[in-house]
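The complex is shown incomplete by one protein chain, all other protein chains being positioned as in the whole.
What follows is subunit A.
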Amino acid sequence: MDHLDQLEAQSIYIFREAFARLKKIALLWSLGKDSNVMIWLARKAFFGRMPFPALHVDTGKKFPEMYRFRDHYGKEWDLDLRVEPCPPIDAVDPTLPPAARSAARKTEGLKMALAKYGFDGLIAGIRRDEEATRAKERVFSPRGLEGNWDVRDQPPEFWDHFNASPPQGAHLRIHPILHWTEADIWAYTKRENIPIIPLYLAKNGKRYRSLGDQDITNPVASNAASIEEILIELEQTKVPERSGRALDHETEDAFERLRVAGYL
(Lines give C-alpha, C1' and ligand atoms only; values in the text may rest on other atoms or scores of the structure.)
Protein backbone atom coordinates (compact mmCIF):
# COMPACT_ATOMS: atom_id res chain seq x y z
CA MET A 1 0.00 0.00 0.00
CA ASP A 2 1.41 3.38 -0.89
CA HIS A 3 0.69 6.67 0.81
CA LEU A 4 -2.37 7.49 -1.29
CA ASP A 5 -3.78 3.99 -0.75
CA GLN A 6 -3.50 4.53 2.99
CA LEU A 7 -5.23 7.89 2.86
CA GLU A 8 -7.97 6.44 0.69
CA ALA A 9 -8.55 3.44 2.97
CA GLN A 10 -8.81 5.69 6.03
CA SER A 11 -11.30 8.02 4.33
CA ILE A 12 -13.44 5.10 3.19
CA TYR A 13 -13.45 3.79 6.76
CA ILE A 14 -14.70 7.19 7.99
CA PHE A 15 -17.43 7.38 5.31
CA ARG A 16 -18.71 3.94 6.25
CA GLU A 17 -18.72 4.77 9.96
CA ALA A 18 -20.70 7.94 9.31
CA PHE A 19 -23.23 6.08 7.16
CA ALA A 20 -23.60 3.28 9.72
CA ARG A 21 -23.86 5.40 12.83
CA LEU A 22 -25.89 8.43 11.81
CA LYS A 23 -29.45 8.53 10.58
CA LYS A 24 -29.54 11.27 7.99
CA ILE A 25 -26.38 12.61 6.44
CA ALA A 26 -25.41 14.78 3.49
CA LEU A 27 -22.14 15.72 1.84
CA LEU A 28 -21.34 19.41 1.47
CA TRP A 29 -20.35 19.86 -2.13
CA SER A 30 -18.51 23.15 -2.66
CA LEU A 31 -17.53 22.05 -6.19
CA GLY A 32 -13.85 22.53 -5.31
CA LYS A 33 -11.02 20.04 -5.63
CA ASP A 34 -11.43 18.72 -2.08
CA SER A 35 -15.12 17.98 -2.21
CA ASN A 36 -14.74 16.36 -5.63
CA VAL A 37 -12.17 14.01 -4.13
CA MET A 38 -14.63 13.36 -1.29
CA ILE A 39 -17.39 12.38 -3.70
CA TRP A 40 -14.95 10.06 -5.45
CA LEU A 41 -14.03 8.46 -2.12
CA ALA A 42 -17.70 8.10 -1.19
CA ARG A 43 -18.36 6.30 -4.46
CA LYS A 44 -15.47 3.97 -3.64
CA ALA A 45 -16.81 3.42 -0.12
CA PHE A 46 -20.28 2.54 -1.40
CA PHE A 47 -19.33 0.80 -4.63
CA GLY A 48 -20.34 3.32 -7.26
CA ARG A 49 -23.08 5.61 -6.04
CA MET A 50 -23.16 7.98 -3.10
CA PRO A 51 -26.14 6.84 -0.99
CA PHE A 52 -26.92 10.26 0.52
CA PRO A 53 -27.52 13.77 -0.86
CA ALA A 54 -24.86 16.20 -2.08
CA LEU A 55 -25.75 19.55 -0.60
CA HIS A 56 -24.61 22.72 -2.35
CA VAL A 57 -25.18 25.79 -0.19
CA ASP A 58 -25.16 28.32 -2.98
CA THR A 59 -24.11 31.92 -2.36
CA GLY A 60 -25.08 32.67 -5.97
CA LYS A 61 -21.66 34.24 -6.40
CA LYS A 62 -19.55 31.33 -7.59
CA PHE A 63 -17.66 31.35 -10.87
CA PRO A 64 -19.69 30.37 -13.99
CA GLU A 65 -17.23 27.49 -14.51
CA MET A 66 -18.25 26.13 -11.12
CA TYR A 67 -21.96 26.15 -11.92
CA ARG A 68 -21.30 24.40 -15.23
CA PHE A 69 -19.25 21.79 -13.40
CA ARG A 70 -22.03 21.23 -10.85
CA ASP A 71 -24.74 20.79 -13.43
CA HIS A 72 -22.67 18.44 -15.57
CA TYR A 73 -21.20 16.16 -12.90
CA GLY A 74 -24.28 16.22 -10.68
CA LYS A 75 -25.91 14.26 -13.51
CA GLU A 76 -22.93 12.20 -14.61
CA TRP A 77 -22.20 11.02 -11.06
CA ASP A 78 -25.89 10.37 -10.42
CA LEU A 79 -25.87 12.59 -7.33
CA ASP A 80 -28.93 13.34 -5.24
CA LEU A 81 -28.15 17.05 -5.57
CA ARG A 82 -29.82 19.58 -3.30
CA VAL A 83 -29.07 23.23 -4.01
CA GLU A 84 -29.95 25.55 -1.14
CA PRO A 85 -29.75 29.36 -1.29
CA CYS A 86 -28.17 31.72 1.26
CA PRO A 87 -30.01 34.63 2.92
CA PRO A 88 -29.33 38.24 1.82
CA ILE A 89 -26.24 39.91 3.31
CA ASP A 90 -28.35 42.12 5.64
CA ALA A 91 -29.21 39.04 7.69
CA VAL A 92 -25.55 38.54 8.66
CA ASP A 93 -23.56 39.86 11.69
CA PRO A 94 -22.58 43.42 10.65
CA THR A 95 -19.59 43.50 13.06
CA LEU A 96 -17.63 41.06 10.89
CA PRO A 97 -15.15 42.46 8.34
CA PRO A 98 -16.61 42.58 4.78
CA ALA A 99 -15.20 39.32 3.36
CA ALA A 100 -15.84 37.37 6.54
CA ARG A 101 -19.38 38.71 6.57
CA SER A 102 -19.84 37.51 3.06
CA ALA A 103 -18.57 34.06 4.01
CA ALA A 104 -20.79 34.05 7.09
CA ARG A 105 -23.77 34.21 4.71
CA LYS A 106 -22.86 30.68 3.80
CA THR A 107 -23.03 29.64 7.45
CA GLU A 108 -26.55 31.07 7.61
CA GLY A 109 -27.49 29.25 4.42
CA LEU A 110 -26.15 26.06 5.94
CA LYS A 111 -28.22 26.54 9.08
CA MET A 112 -31.34 27.02 6.97
CA ALA A 113 -30.61 23.84 5.01
CA LEU A 114 -30.04 21.95 8.27
CA ALA A 115 -33.37 23.13 9.62
CA LYS A 116 -35.10 22.21 6.37
CA TYR A 117 -33.84 18.63 6.10
CA GLY A 118 -32.98 17.74 9.70
CA PHE A 119 -29.61 16.21 8.90
CA ASP A 120 -27.78 14.82 11.94
CA GLY A 121 -24.47 14.65 10.09
CA LEU A 122 -22.80 16.86 7.47
CA ILE A 123 -19.72 15.63 5.64
CA ALA A 124 -17.25 18.43 5.01
CA GLY A 125 -13.99 18.47 3.06
CA ILE A 126 -11.78 20.44 5.41
CA ARG A 127 -8.13 19.46 5.92
CA ARG A 128 -5.80 19.93 8.87
CA ASP A 129 -3.04 21.38 6.73
CA GLU A 130 -5.00 24.23 5.18
CA GLU A 131 -5.57 26.45 8.18
CA ALA A 132 -4.50 26.54 11.84
CA THR A 133 -7.93 26.28 13.43
CA ARG A 134 -8.87 23.38 11.17
CA ALA A 135 -5.86 21.52 12.50
CA LYS A 136 -7.65 21.31 15.85
CA GLU A 137 -10.65 19.49 14.43
CA ARG A 138 -11.83 16.01 15.23
CA VAL A 139 -12.91 13.60 12.47
CA PHE A 140 -16.39 13.46 14.01
CA SER A 141 -16.90 16.94 15.34
CA PRO A 142 -19.97 17.73 17.42
CA ARG A 143 -21.77 21.01 16.85
CA GLY A 144 -24.03 22.79 19.33
CA LEU A 145 -27.71 23.42 18.79
CA GLU A 146 -26.83 26.64 16.98
CA GLY A 147 -24.37 24.83 14.75
CA ASN A 148 -21.48 26.27 16.77
CA TRP A 149 -18.12 24.59 17.45
CA ASP A 150 -16.75 24.47 20.99
CA VAL A 151 -13.01 24.08 20.58
CA ARG A 152 -12.52 23.85 24.36
CA ASP A 153 -14.82 20.94 24.93
CA GLN A 154 -14.05 18.47 22.19
CA PRO A 155 -14.52 14.82 23.13
CA PRO A 156 -11.53 12.49 22.97
CA GLU A 157 -11.18 10.61 19.69
CA PHE A 158 -8.69 7.78 19.24
CA TRP A 159 -8.13 4.47 17.45
CA ASP A 160 -10.78 5.37 14.86
CA HIS A 161 -13.52 5.37 17.45
CA PHE A 162 -15.72 8.35 16.82
CA ASN A 163 -18.24 10.11 19.01
CA ALA A 164 -21.36 9.72 16.90
CA SER A 165 -24.18 10.66 19.24
CA PRO A 166 -25.04 14.32 18.73
CA PRO A 167 -27.48 15.68 21.31
CA GLN A 168 -31.11 15.93 20.17
CA GLY A 169 -31.43 18.73 17.61
CA ALA A 170 -27.67 19.20 17.15
CA HIS A 171 -25.55 17.75 14.37
CA LEU A 172 -22.09 16.37 13.70
CA ARG A 173 -19.55 17.47 11.14
CA ILE A 174 -17.71 14.56 9.62
CA HIS A 175 -14.31 15.20 8.08
CA PRO A 176 -13.20 12.25 5.93
CA ILE A 177 -10.18 14.02 4.41
CA LEU A 178 -8.97 15.84 7.52
CA HIS A 179 -5.66 13.93 7.33
CA TRP A 180 -4.96 14.78 3.64
CA THR A 181 -2.73 17.60 2.40
CA GLU A 182 -3.18 19.86 -0.60
CA ALA A 183 -0.51 17.87 -2.42
CA ASP A 184 -2.26 14.59 -1.54
CA ILE A 185 -5.48 15.94 -3.06
CA TRP A 186 -3.74 16.77 -6.34
CA ALA A 187 -1.74 13.55 -6.49
CA TYR A 188 -4.92 11.54 -5.92
CA THR A 189 -6.94 13.62 -8.39
CA LYS A 190 -4.30 12.84 -10.97
CA ARG A 191 -4.02 9.14 -10.14
CA GLU A 192 -7.78 8.60 -10.19
CA ASN A 193 -8.36 10.96 -13.10
CA ILE A 194 -10.99 12.95 -11.21
CA PRO A 195 -12.40 15.90 -13.19
CA ILE A 196 -11.52 19.41 -12.00
CA ILE A 197 -12.63 22.94 -12.68
CA PRO A 198 -10.09 24.48 -15.14
CA LEU A 199 -9.73 27.61 -12.96
CA TYR A 200 -7.18 25.66 -10.90
CA LEU A 201 -4.80 25.56 -13.86
CA ALA A 202 -2.67 28.59 -14.75
CA LYS A 203 -3.74 30.96 -17.51
CA ASN A 204 -1.75 34.12 -18.27
CA GLY A 205 0.49 33.58 -15.24
CA LYS A 206 -2.29 33.17 -12.71
CA ARG A 207 -4.32 30.33 -11.24
CA TYR A 208 -6.73 29.74 -8.36
CA ARG A 209 -5.40 27.57 -5.55
CA SER A 210 -8.65 27.56 -3.68
CA LEU A 211 -12.10 28.42 -5.03
CA GLY A 212 -14.69 30.40 -3.12
CA ASP A 213 -17.03 33.24 -3.99
CA GLN A 214 -15.96 35.24 -7.02
CA ASP A 215 -15.79 38.54 -5.14
CA ILE A 216 -13.63 37.33 -2.24
CA THR A 217 -11.28 34.88 -3.95
CA ASN A 218 -8.14 35.97 -5.79
CA PRO A 219 -5.84 34.01 -8.09
CA VAL A 220 -2.18 33.47 -7.18
CA ALA A 221 0.78 34.02 -9.50
CA SER A 222 1.57 30.68 -11.11
CA ASN A 223 2.56 29.02 -14.35
CA ALA A 224 1.32 25.57 -13.34
CA ALA A 225 -0.92 24.58 -16.25
CA SER A 226 -1.27 20.89 -15.36
CA ILE A 227 -1.64 18.83 -12.20
CA GLU A 228 1.96 17.66 -12.56
CA GLU A 229 3.10 21.27 -12.57
CA ILE A 230 0.88 22.10 -9.60
CA LEU A 231 2.57 19.32 -7.63
CA ILE A 232 6.01 20.68 -8.47
CA GLU A 233 4.85 24.17 -7.54
CA LEU A 234 3.55 22.98 -4.17
CA GLU A 235 6.90 21.36 -3.55
CA GLN A 236 8.56 24.74 -3.78
CA THR A 237 6.10 27.32 -2.51
CA LYS A 238 5.91 28.73 0.99
CA VAL A 239 2.71 30.64 0.24
CA PRO A 240 -0.28 29.33 2.19
CA GLU A 241 -3.10 27.68 0.25
CA ARG A 242 -5.79 30.04 1.46
CA SER A 243 -3.73 33.17 0.75
CA GLY A 244 -6.17 34.03 -2.03
CA ARG A 245 -9.06 33.93 0.42
CA ALA A 246 -9.64 37.49 1.59
CA LEU A 247 -11.52 36.50 4.70
CA ASP A 248 -8.54 34.74 6.30
CA HIS A 249 -6.46 37.87 6.48
CA GLU A 250 -8.77 40.63 7.61
CA THR A 251 -8.02 40.30 11.31
CA GLU A 252 -6.02 37.77 13.30
CA ASP A 253 -9.06 35.95 14.57
CA ALA A 254 -11.67 36.46 11.83
CA PHE A 255 -11.43 32.88 10.62
CA GLU A 256 -11.68 31.43 14.08
CA ARG A 257 -14.71 33.54 14.90
CA LEU A 258 -16.37 32.23 11.76
CA ARG A 259 -15.59 28.63 12.64
CA VAL A 260 -16.85 28.92 16.20
CA ALA A 261 -20.11 30.16 14.71
CA GLY A 262 -20.35 27.12 12.47
CA TYR A 263 -18.41 27.97 9.33
CA LEU A 264 -16.64 25.00 7.77
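Convention: a residue touches a chain if its C-beta (ideal position, glycine included) is under 8 Å from a C-beta of that chain, and two chains touch if they have at least 3 such contacts; residues count from 1.
Heads up, the rule we're going with is that contacts and distances are computed from a predicted model.
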item: Choices "Adenylyl-sulfate kinase", "Alkaline phosphatase", "Succinate dehydrogenase / fumarate reductase iron-sulfur subunit" or "Heme exporter protein C" - which one is the UniProt name of the chain not shown; value: "Adenylyl-sulfate kinase"
item: Residue of A:Pro87, A:Pro155 or A:Pro195 in touch with the missing chain, whole complex considered; value: A:Pro155
item: Option from A:Glu65, A:Asp93 or A:Asp129 whose C-beta touches the chain left out; value: A:Asp129
item: Given A:Thr95, A:Asn204 or A:Gln236, the one touching the chain that is not displayed; value: A:Gln236
item: Residue among A:Asn148, A:Ser165 or A:Asn218 touching the omitted chain; value: A:Ser165
item: Positions on subunit A contacted by the hidden chain, ascending; value: 1-3, 5-6, 8-10, 12-13, 16-17, 19-20, 23-24, 43-49, 51, 128-133, 135-136, 138, 151-152, 154-159, 161, 163-165, 181-184, 187, 231-232, 234-242, 252-253, 256
